[in-house]
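Shown here: the complex without one of its protein chains, the others still in place.
Per-chain numbering from 1; labels A and B assigned in written order.
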Amino acid sequence: MLREKYQSEIDDILSRYPVKRSALIPLLYLAQRDQGYITESAMKEIARLLDLTPPQVYETATFYTMLNLKKVGRFHIQVCKSLMCALVGSDTVLAWIKAKLGIQPGETTGDGLFTLSAVECLAACGTAPMMQINDDYYERLTEEKVDRILADLKTNGTSPLKSGPYMWPEAAQK
Amino acid sequence: MPNSTTDTVRLTIDGHTVTVPKGTLVIEAARRVGVMIPHFCYHPKLKPDANCRMCLVEVEKMPKLQTACSTPVAEGMSVRTASTVVNDAHKSVLEFILANHPLDCPVCDQGGRCDLQDFSHQYTATTSRFVETKRVFQKEYFSPLIETQMNRCVQCLRCVRYCDEVMDVKALAPVGRGTMTEIKHFGPHPLECEFCGGCVQICPVGAITSRLSMYEYRPWMLKRADTVCGYCGDGCQITVQTKNEALVEVNSSLGAGRNNGDLCARGFFGFRAVTHPERLTQPLIRRNGSLVPATWEEALEYVAGQAARIKQAHGGQSFGGLITGRCTNEELYLFQKFMRAVLGTNSIDSSARYGHLNGVQAMRRVQGTHRWAASFEDIVRADVLLLVGTNVTETNPITGLKVKESVKKRGAKLLTIEALEPAIESISNVANLSSQHLGVAPSQFRTAVLGLVKAALELRLLDPDVVQQHPAFVAGVTGATERVSWPAVQAATGIDREAYANAAAALAGSRRLVVLAGQGLLRGRHGYSASVTLLELLLLLGKLDRPGCGFLPLAEENNDQGAVEMGAAAELLPGPVDIADRAARDRLVKLWGQEPPPNGGASLVEMLDRARAGIIKAMFIVGENPVASLPAQVRAGEALRNLDLLVCQELFLTETAALAHVVLPAASSMEKAGTFTNTEGHVQAVRPAIDPLGDSRPDWEVFAALSVLLGMPWDYAESKDVLKEIRSLIPGYGALGPTPIPPKVDDAAVARYLSQGYQEDLAVRYMVDDPVAKIDGTLQLSLVQSLFHSGKLSTRAQGLLQVEGAPALRINPADAARFGVVDHDRVRLSNTRGEMTTSIKIAGRVPEGHAWFPDHFSAAATPLLDCTIDPVTRVPYFRSTTVSMIKVA
Partner (left out) sequence: MPRHELILLKNMSQPGYTGSLADYEKAGGYQALRRILGHVPPAEVTAIVMKSGLRGRGGAGFPTGVKWGFLPKDYQGPRYLCCNADESEPGTFKDRQLMERDPHQVLEGIVLACYAIGAESAYIYIRGELVLASKILERALGEARHAGYIGKNVLGSGVNVEVWVHRGAGAYICGEETALLESLEGKRGLPRVKPPFPATHGLYNKPTVVNNVETLSNLPHILTRGAEWFAAIGSPPKSTGTRIFCVSGHVKRPGNYEVPMGVTFRELIYEHAGGMRSDKPLKAFIPGGASAPFLTPDHLDVKLDFESVAAAGSMLGSGGVTIMEEGTSMVWAALRLMEFFYHESCGKCSPCREGSSWLVQTMRRIIAKRGRMEDLETLVDLCKNIAGRTVCAFGDAEVAPIMSTLKHWRHEYVELVREAEAANLIRPEPAVRP
């Protein structure tokens, strides 16, 4: 149950909105953080918390692409395939990852480590091609860079190649 | 000519000038001049969503085409609905909608009455340019009652919006997005909801259809009969569709009847009850201890012979008659005439005795009339609503919709005094809409009403006219309430003074105040006196005689109101008027050629007592089942076994009919003509949809035949002849108009009440009832109605049994935890009177400490209940008792 585990966080979320239903997406995020995806029982519990029916939670949860109603791998690789990235090689990046991991978009590696998705624009067109893995952006991708990122994630669970605050053109000192 | 009034607007539509109220939508204004603008997502009951884009029209001075369903009219507006541009737009939108449509019309139940078909026929005669792959949704099982075929869906979301805006159920979810949006419930789970059928009815295409009649018909094969639903007092108009004498489906069209096309599960899915295989189709006579088939002649002659013998030997007073409020007015009238004029007894009663009479008698006493002083329209228009003891969603679902419309659409303030917890569940809950919910145990409804009166008096919220003109009344009531302390009220009801004060202030501040009282109050221990006190509250606040205001007791059976008005009660003659009323008796003498027997007739429970004592020797029971309905303590079975003659007219061999000497197969309301009077006093025509099943006959024909056999022949060729006679006696049975005009309260009667009438039981009515002691391990068991059932008919309806097939004891989650039980666990309930075993269903709407058992399966619970009789109205009270509960293996 989310309530027992995250009581104060839930209270904090609820306190931000005069109408309870507004807390729906934040609570769905909480549920996704908890289990890696949004379970049915979490949706039912959230419905109870917000005085909604489960179908009301369900209709919202299925509208948004970032909310996973099915299990995903530990690292969810989302490669941008929109035009701006495609102009500078995102198809190659995607093909590289597919070959590397042996999975198609929508699939998860056998070890449950990686799920691959081809997604639409992630607002990093100036640093294309790019991908998002879980919370982090990885930009100006090359095949070598992708290799390093995947290797880092496998061994350390994180990679120093992830982006910091975006700046381009870069600040004057550089 | 410019419009002089400010609340109307003049515009032209395709050259026709039309004046409509401000705020009217263009699509509605067009309809007034006979212009039908094509649409899918628009529906008069729903807020505009403008998603289908089908109703695009040209509006002068607007650069883009506008959706007629979301554009309000404006003064001087000029609209074109059939220009080339508009026609092209309609065509193109249809082309889009049809692109992914499977065009499976040959196997679609909607085929022939499908908006998409009709508009396609009108606009696109060409072949589609769509040569791509059509979208295909995985077929998923949706519900045993409702079929979804999402490939046909036009995503207009009417179903979703209806389920939310009108029903307040919110069981349907548009899932996914874009072209892959589909209507589902919750994940892969089958639908759980009120099963009102609204989504089936409102779907413009064949995406949502009823499974009860799936693939059984083409719409044009169906014969239609507009009649009235028999499942509750709301009196919804239904259209029964049949194919070769088989019931195919029931629906109700927009604008139809008092329900305006809305139905509940019972109305929409309950129709198959009448064709249940166990229906009685031939008369039965008891021979050598068992009931065996007989001909009508044999059966009627036997009955007439026995009746004549008993009357000869013991006189008219040895007869008793009990009839259900599910019969038509004509039957109810003839029944009491038969009992009174042919057999010579006043021992007559009907199902209205179970509670409805409490409300009617209270109205007769205080306002001098026996009908609501307001209508369904007044519920919708009310600015403040008070609901007392009525889980209206489950008992009178369509009245419930009026309440929902009033609150949700029109912003009325709702106050509830209910033994019902606000809870979000698969069915809607009126307490969720309440702005002030006073959660009170059923035993304390009267005390809660007292609290309101007391607060109103203390806060001087009274109508100045009443204060001025009837100081003695005000002083009397004030004195009575002053004898009661707030701590006592709070201890009994759990509600503090401030809450009563707030509620009373809201009631007093209203312009149009409607008070609805339901089974919880009317069938409660003090149903009558609480009703009187509620009326008194309206008097004090000056609302009783105000237009749009009123006290509205809700009838349980579809014709309980008619039963009272037809005089199917020991103390009432047709009208209803008092049995002792000289003028009325004289009228009947003239009409019947004979005077009704004098007062002293027995009511329901008294009849059984007299039967047990051997005073009553013969009973005619029409459609009632006292053996299963009354507590075991009343010993109804023993009483009936003691009779020399028990005649039952029935659809099914009930526990009571099984004891009869003769059982006569009755026709259901789907098979006969007549009239029903609904809870608001609206008289509506009942029309046969199918022929009577087997040898069954309408009940009135039985009474007429017996009158002949008993030597006092009546001359009624059809039920209309009976109605003619009723018309000559009872006002309000003239033309069956579409909208009833509620009778005004009788000012003289009100004046009488204010000067004297209130006094007789004042002290008794303003007493605080002792709170039921809470003992660990016990629960307060109540019989309540379930949305999906209303008695012996519904429990034989295939559709309803699929939703709720067996009784279950509903308890609050906290109690479930306390008793360590979960859904489906078996439990034994017991008290000093008896015990029963049942299974558990956890429901948040049941208040803590309470347990609800469905009334329609109540036979199992009768051993636990005790029975008290209201001294004034003789209504038996047995709906609640204390039980202990243990889990059993």
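Note that a contact is a pair of C-beta atoms (placed from the backbone, for glycine too) under 8 Å apart; a residue touches a chain by one contact, two chains touch by 3 or more.
The shown structure was predicted, so the numbers you read here are calculated from the model rather than taken from an experiment.
Asks: Specify the shown partners of the omitted chain in the complete complex.
Replies: A, B
Asks: Which of these touches the unseen chain: A:82, A:109 or A:158?
Replies: Answer from the full complex: A:82 touches the omitted chain.
Asks: From the list B:24, B:81, B:100 or B:533, pick the residue that touches the absent chain.
Replies: Residue touching the absent chain, from the options given: B:100.
Asks: By the contact definition given up top, give the residues of subunit B that touch the hidden chain.
Replies: These residues touch the chain not displayed: 48-54, 56, 64-65, 67, 70, 89, 92-93, 95-97, 99-100, 129-136, 154-155, 174, 176-181.
Asks: Provide the residue numbers of subunit A that touch the chain removed from this figure.
Replies: 16, 18-26, 28-29, 50, 59-60, 63-67, 81-84, 86-88, 120-128, 132, 135-137, 163-169, 171-173
Criterion: only the chains that are shown with their structure count from here on.
Asks: Report, in whole Å, the distance between the mean C-alpha point of subunit A and the mean C-alpha point of subunit B.
Replies: Here subunit A and subunit B have centroids separated by 51 Å.
Asks: Sort out for me which residues of subunit B touch subunit A in the complex.
Replies: 169-177, 184-187, 424, 426, 432
Asks: Show which residues of subunit A lie in contact with subunit B when the two form their complex.
Replies: Within the complex, subunit A touches subunit B at residues 40, 43, 47-48, 51-56, 58-59, 62-63, 69.
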